[in-house]
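A single protein chain has been omitted from the complex, and every remaining protein chain is retained in its original position.
Let's turn to chain A:
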């Protein structure tokens, strides 16, 4: 019988080498030396098209050269799923972004976030959305950006249609009239553009309804407050002043293309679209035209001085499993991103930061391509932004039900009243009373 080609000694040596390699690989979690250089890892997504992460890291490192920020990139669509898996496996980064409010409670209740109340305490009152991260008096994350929804409008198409641009205090009734006038004016001018584009997301209807209706509560199981907003949207769809929901879903319409290639004169969308449109116009992906943004139409004249809109903050939290030696640096980074300096860095690339002070506003409107008119400035600096996803363990499940309700109504499969009554019934039986 032939003897093995490998001696026992060789096998033993190989095993020791393999074990030592594994042990070396685990060595990156070693505690940082006090006062020495610190490397913090942070979650991110789509870094090529989302410059905010690198911008914040560079701006912070310029002031704190002893701290290095390294990124762990996740898939943008499956961000929460992948991050959850990493947190459960103990391989998540030291700092992680809370992409939306819907999942914040999962991380907080799962004890995956460090108490950062001391950081929150040192921040000024002008940080929008900070309260969303407070549970039982303890703050678990800080917001660094706070998007809110505006009404984008194409100034050239308004001129072509002979319609007066938004005043900044439009009510929904005034908006409806303007859209009807735009449709007629654009048709008369021979323009193929529609008066409005409403994207297929539930937010486009439900977000503003929840924010603007007094007493509206996502967790109440009563969704009657959505009715006037849906009736308006359906009326516009039926009148043909905007692309209908069925066409938008079956042809997978992109809202960027609808507004950016002048196929719609107005569009309700989040503030992140400002940076996108500026970049697309520079690259030629969007056409060159005059545009601006106005506050979202209001329920009544009471929102004139401080328009009510909606949007979720994007926050940053510290992994509860972070090495103690890195905690101070991590908290320092949190204070930076939520503070004025971090806000200025974000504003300088067209991102809407959570902190809105005068220097931040100046930095934002100093970006080449951002419309600098008074109405756009007012819309950016003055608004009351309410959360689309109020922090609750039930929000994700309720939003699922409301998403299905949205498609049932907008596809005209179910009448508004019937769909909303059914949504309430489902919310109570599947979520509110069953847990």
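Keep this in mind: a residue touches a chain if its C-beta (ideal position, glycine included) is under 8 Å from a C-beta of that chain, and two chains touch if they have at least 3 such contacts; residues count from 1.
Definition applied: contacts and distances are computed from a predicted model.
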In UniProt, out of "Carbohydrate ABC transporter membrane protein 1 (CUT1 family)", "Flagellar basal-body rod protein FlgC", "Aldouronate transport system permease protein" or "Monovalent cation/H+ antiporter subunit D", the chain dropped from the view is recorded as "Carbohydrate ABC transporter membrane protein 1 (CUT1 family)"
The one of A:51, A:228 or A:246 in touch with the missing chain is A:246
Missing-chain contact among A:111, A:217, A:231 or A:305 belongs to A:111
Contact residues on chain A toward the hidden chain run 1, 81, 84, 87-88, 103, 106-107, 109-112, 244-247, 249-252, 396-397, 400, 404-405, 407-408, 410-411, 413-414, 419, 426, 429-430, 434
